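Below is the structure I would like to discuss, written out as structure tokens.
Removed from the display is one protein chain of the complex; every other protein chain stays in position.
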Amino acid sequence: MAVGVKVVNRPGSLGQQAYLPAIAEGLGVTFRHFVKNFFGNVTGQRKKTDIATIEYPEEKKAYPERNRGLHRLMLRDDGQVRCVACMMCPTVCPAHCITIVPEEAPDGRIEKRPMIFEIDELRCVVCGLCVEACPCDAIRMDTLDHAKPTYRRGDAILDKEELMSRGVRSTAVQGGVGAFWREQVAGQPQTPASGEVVPAGAPHGPTPLRDHGHK
Amino acid sequence: MEYGSLGFQALAATIKIVFMILGFLMPLASILTWMERRESAMMQDRLGPNRANIGPFKLWGITHFMADAVKFLFKEDFIPPKAHKFLFMWAPIMAMAPALIVAAIIPFGAPLCWGEMTEKVGLGGACANPVNLQIAQLDVGLLFYFAISSLAVYGATLAGWASHNKWAMMGGLRATSQMMSYEVTMGMAVLGSFLVYGSLEPGAIADQQTNIINFGHFHSSWGIFLQPLGFILFLTAAIAETKRTPFDIPEGEPEIIGYFVEYSGLRFGMFFLGEFLEIVVSSAIMITIFFGGWHMGATVDGFLAHVPNIWIFPKSLLFSLLTLIVWSIKVFVFCGFQLMIRWSLPRFRSDQLMRLGWQRLLPISICNVVATALVVLAVQAW
Amino acid sequence: MTTTPITTTPTPPSSSTEMVTVTIDGKTQQFPKGTVLLEACNQMGAGVPFFCYHPGLTSPAVCRQCLVDVKGQPKPVPSCYTPVADKMEVMTKSPRALDVRRQMLEFTLVNHPIDCPICDKAGECLLQKHYFDWDAKLARNDGIKIKKAKVVDIGPRIVLDQERCILCTRCIRVCDEVAKTHQLEMADRGDHEILTTAPGHKLDNPYSLNTVDVCPVGALTSKDFRFEMRVWELYTTPSICPGCATGCNIEVHHSRGKIQRLVPRQNDQVNEHWMCDEGRLTYKRVHAERLAAPMSGGAPVDWDEALDDAGRVLRAALDAGSAGVGVVMNAQSTNEDLYALARLTFDHLGLGKAYLAGLDQGWSDDILVSADKNPNTAGAMAIGAGRLRTLLDLANDLKSGALHTLLVVGTHGVIGKDGAAGALPLDRLTTLVVIGTHRDEVSAAAKVALPLCEWAESDGTFTNRLGMVQRVRAAVPPAGDSLPGWEILSHLARKLGATMEFTEAKTVFAEAKQKLPFMKDAEWGRPLLPVQLRFAGSRG
Partner (left out) sequence: MDTTDGPLVPPQHRRVVLGFKDAEDLEAPDLPTESLPLNMGPSHPAMHGTVRMVLEVEGEKISSADIQIGYLHRCFEKESESATWTQVFPYTDRLNYISPMLNNVGYALAVEKLMGIADDIPERALFIRVIVGEVSRIADHLTCLGAGAMELGAFTVFLYALKAREWLFELLEEVCGARLTSTYLRIGGVHFDLPPEFGPKLLDILARTRIVMSDIGKLLERNRIFRDRMDGIGIITKEDALAYGITGPVGRSTGLAYDVRKDHPYLVYDRFDFDVPVGSVGDNFDRYAVRVEEVNQSMRILEQALATIPAGPFMINNPRVALPPKSETYNSIEAMIAHFKIIMDGIHVPPGEVYSYTEAGNGELGFYIVSDGSGRPWKCRVRPPCLPAVAVLTKVLPGLFIADVVPTFGMMNMIGGECDR
């Protein structure tokens, strides 16, 4: 297609030389905004104004579904942490903010679990690569919340219990369930089983399947 | 106390000074600091500061100026080690005081008819014993304004020099040249009005503008219609004198930060407040010369003059209060207008500012004076 | 890395053997007759995958992963089992060869558990490598995988996961051919076939951890290393095992300043592909009970003060009579440390009483393990050149009062394992200066104790029992304030009025190489930065 070259316009006129017309035009713009916003604000119809800011703590903008926020660790059906300390996330983390010390789980079924799982939210660059790298649907950043400010640096290091406290039971079908998992994945409920406690606003269900759109 | 005695005059002047400074200038300037932020916010599609409150009383954050004051009070008062201590401390006072002083000549309401308060209203000052709502009725009038307000330049200059900082120094120099230059235009701009009204005294000038616009008695119209060019010139020069955008060259935040770069705490607060005081005062002067002072045209004035005596308030007092309110609203609107200009325009460059002042505004204002003089001469001759 | 044999060496394949001409993927090359086809292919860069083949073991050709097309053969042949023949034409990447290999891989993966997240082998797993290099297709089935036993304790050092086992039998052959014991076996048939211990046996031979190394997947894992670290995060530094006089070539795998494990490095003249279990655990002492700061009079001081004190007391002792001053060398020290000490002792101070300490003799076999548990006895003896006396002499000299001052460099084995405290009456000394690695009785008794680097913390060379001078490399940062021996001795020499201008281990080595005949052919080698395993290519 055509890519043209266009010489930009340099508007100029006698009126411009006289300062006032353009100044009046500019004042008109700001006055229009002022009137619209002022009366909209006074009459309490902020929706109709152009005002772009919000009163933050009382009024919060909803983060979009894909927002990368505070980490959380997902849980198994029995409430244990889903993470098996495979170290994919510390490996892929460009900020080296995840510390995991694995241990042998007494439960022979899982074998391995994190003894220590810490995320330094001050170091975290919120790139989301850890979520992408997790092969167990254990770590997620979909809390739709952000890291809270702290008085001390140490307080920004979230430990396993804190990360798990935000977690919910993941319903993702995962290795070991074995047979015919493709059918299970296809028919997987996108909402949690009834009676399950889900924190308000927290999304649930499996990580959106990244199928790249390939049929 | 007998009307006209020294004691009476002293008491009246004291009451008027206290009212003017504590009851009007300071509160309005303080509120302007909030209003500037709120108004600019509304212009800029923001909410602006609306959170300062006293307990549950939020009032759109109007008490923000108090929060500001508290902040200024408790901030560290830093004086650079190599600064000239005395001048460094003196400069903010020099910046703020002139604005308060020149307020003395501004008429802010209809005169009280002393002795006949229940019978007459001071419309046009037609009383036996009028008490003018004007602190000082000086014959030099507006010359006093020019004389005192030109002192404000010392504040900026001294601040810039005493701070021992290259940027502050530049700001001080810029302020000096700018304020000196624009005073000339400012004086020239109102010269036409002096010719038209034949007086330098603000009260007298205001009292002549009894009509908003009257084509029959055109000379009794508001000054804006008699001296439109003069008004624009005066407005421009007045904004330049207050050192606000588009004339904020001495500050120029992204360029040189300005003469008060080293100031903090209450001293900075004085510069800050001084700037708003200047806005209020220059608005009041403009109202007086070009917008009829406390007059709101013959119709409104006449309507207001029909106030009855209510309870213990005599009709003269009530009328003065009403005109005071009219005047206040005018000043307030003008302040708002100045804020709006400040938030709409970019800033000049120092040499462009100089060129505008000397090459454009000054010749135009001289032409205005000459033309006005010719017209006045022609009218008088005719 | 140098391996300079002085005594007998196995004869390398001489170039006079008969050569055959083989064409592999269109390229023709000559190989010695008898070369395994798989080796020939991979020398040509074909990268033929394999599971069961191991260059140090016999070849059973059970995994069928190395199938290649040979012109004239009706079916693809297992290249690990086929010797090269003259005029052979091999196609390693023919569609048929690729296809059968991929099918074999798919079979292998059908029942493989989805264990990568918890499998210690992930990162150096041959199955991962070959699947990703040669297949990388998504699974075609989602059926039930056969369940087998997961955490099977089959020996004191090994855990078996039968699900992960791909039945390559490498481990069985390691036991049979290297350790010469038959402790592992296959049992059952078909997809229920499992690896298990031979009846009545445990996997407890002294070479059992080699089975973990050779296991292409994570079926056999080391209890010591289990779940400690992911292998791809480890850094590797080549070095020499300090466990005995054999001097097995090893790689030190370490991370964040801590050694995680030792694995053998191939050296056909010393240890081939193997090392003993005992040697693998020698790293533990690097991180245990270390003397971290210089001590003077029992209190930690900084280096300057400690060296001043050490110099002062030694000077005083020398002035009091240098005949009563003795030096204890250690067979655990590197040649460089020993050389520097010898220079100080014999050349500068002219002392006559030098003793050689070292760990006690232990068990041995005729495979790899030597009875001499010190890595550098040969070097120490050569450097001592007949001037060194034994610990028994030391004990006698102490008892007789012939010594009033002792400088000990390296405390390993100074007080023997079974030696009672009275066997070496250090309390007879007026002055004891110790340069030592650990907090033990000897350093505790010292007037001045200076922290010394362990073998994995300093550069140097060891001379093994064959007289080969082999390079040891610093893998981890020194514990605490410890310094290499030659450096401490240089400082100490200066305090005693002597000059030893050593600035780095290499200069000590260079001087020693000129002075000492046994080191004349030794080479220092290139400087190496530790490489992280994830970027070093899969070990496999």
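To keep things simple, chains are lettered A, B and C as they appear, and every chain counts its residues starting from 1.
By definition in this document, a contact is a pair of C-beta atoms (placed from the backbone, for glycine too) under 8 Å apart; a residue touches a chain by one contact, two chains touch by 3 or more.
Values in this document were obtained by computation on a predicted structure and should not be read as measured data.
K.L.:
For the unseen chain, which displayed partners does it touch in the full complex?
P.N.:
Per the contact definition above, the missing chain touches A, B, C.
K.L.:
Based on the whole complex, identify which of A:Lys48, A:Arg66 or A:Lys148 touches the chain you can't see.
P.N.:
Per the contact definition at the top, the residue touching the missing chain is A:Arg66.
K.L.:
Which chain A residues would touch the chain omitted from the figure, given the whole complex?
P.N.:
The missing chain touches chain A at positions 1-13, 15-19, 21-23, 25-26, 28-30, 33, 50, 52, 63-68, 88, 91-92, 94-95, 125-129, 132-133, 135-137, 141, 172-175, 177, 181-182, 185, 206-207, 209-214.
K.L.:
Just the residue numbers, please: which parts of chain C touch the chain that's not shown?
P.N.:
109, 112-117, 122-123, 127-129, 131-132, 135-139, 142, 230, 232, 534-538
K.L.:
If the missing chain were put back, which residues of chain B would it touch?
P.N.:
Listed in rising order, the touching residues are 40, 43-46, 166, 170, 245-246, 248-249, 252-257, 343-352, 354-355.
Methods note: only the chains that are shown with their structure count from here on.
K.L.:
Edges wherever two chains touch, nodes for the chains themselves; is that graph a line, a ring, a star, complete, or other here?
P.N.:
Graph shape here is a line: each chain touches the next, no loop.
K.L.:
Please indicate the chain closest to the centre of the assembly, with centres calculated from CA atoms only.
P.N.:
Of the chains present, the most centrally placed is A.
K.L.:
So what's the Cα centroid distance for chain B and chain C, whole Å?
P.N.:
Computed from C-alpha means, the inter-chain centre distance equals 89 Å.
K.L.:
Rounded to a whole Å, what is the gap between the Cα centroids of chain A and chain C?
P.N.:
Roughly 47 Å, centre to centre.
K.L.:
Report, in whole Å, the distance between the mean C-alpha point of chain A and the mean C-alpha point of chain B.
P.N.:
Inter-chain centre distance comes to 52 Å.
K.L.:
Chain A: which residues touch two or more other chains?
P.N.:
In chain A, nothing touches at least two other chains.
K.L.:
Name the residues of chain B that each touch 2 or more other chains.
P.N.:
none
K.L.:
Okay, in this complex, where on chain C does chain A touch?
P.N.:
Residues 113-114, 116-118, 122, 142-145, 150-151, 226-228, 230, 232-233, 534 of chain C touch chain A in their complex.
K.L.:
So in the complex, the part of chain B that touches chain A is made up of which residues?
P.N.:
The touching residues are 39, 41-47, 50-51, 232, 340-341, 343-345.
K.L.:
What does chain A use to touch chain C in their complex?
P.N.:
Checking each residue of chain A against chain C gives 84-88, 91, 102-104, 108, 110-112, 135-136, 175-176, 178-182.
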